[in-house]
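Heads up, one of the protein chains got dropped from this complex, but the rest are sitting where they should.
For chain A:
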Amino acid sequence: MSACDDKALNIDDCWNRIGIWRREGEPCPRLAKLMHCHNCEVYSRSGRTMLERPLDAPVRAEFTRIYAEPPAAAQAHNRAALIFRLGDEWLGINSRCVDEITGARPVQRLPHVPGNLVKGLVNLRGELQLCISLGGLLGLERGDHRPRMGSVGIGDRMIQIQRDGQRYVFPVTEVHGLHRYHDSELHSPPATLSKARGTYTRGVLAWRELQVGMLDDGLIFHSLERDLR
């Protein structure tokens, strides 16, 4: 028996026996509440136990070689952005200011708040957060908000951004995920871009045959603070 064998680590694969991947028989009583073994502590603990295996010499030598490589390759990407779609536009925002991505929540509209910037309040983990329209801030036309066939991300999300205690939530059409890039990959925004959008865009990044507008998060927080005072 090799040291990598599950039995050597005393892992009971209950997820195959009574969990979500059982072939027959009564399910685990935890399953009714947790819905899926992914949500179960036993499952995640077993996953971590898998790492209690000996680190074999060839693997260790490979790790050693990888970490000894010069930093040129490692520093090729110095920034990370969350890429999402708002209507027809693909946009990116600095991942450092992204606090949370959730499914769409009901927005409680606020009476007597004019303008197209504030959408209302949303309940995120029991806290009311101000929900804004990023499209309203950037001056985007209302685009195609339907999920697209074969589109790459997950649809109908809300993104919470945060900086220095300022928190805002805004809905987006879909979220792709994180993308790493280097500053030198950014091109200046085309002159045809509308004025409001051009102001809030640090640059444009070519990504999967699409042009992604990288937002200037500092300016966005600054403008929101000013406009919502």
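Definition applied: a residue touches a chain if its C-beta (ideal position, glycine included) is under 8 Å from a C-beta of that chain, and two chains touch if they have at least 3 such contacts; residues count from 1.
Definition applied: contacts and distances are computed from a predicted model.
The protein name that UniProt records for the chain not on display, among "3-isopropylmalate dehydratase large subunit", "Branched-chain amino acid ABC transporter permease", "Purine-binding chemotaxis protein CheW" or "Tricarboxylic transport membrane protein", is "Purine-binding chemotaxis protein CheW".
Within the set A:E69, A:D164 or A:E209, the residue that contacts the chain not displayed is A:E69. Considering the complete assembly, chain A touches the hidden chain via residues 48, 50-55, 60-61, 63-64, 67-71, 74.
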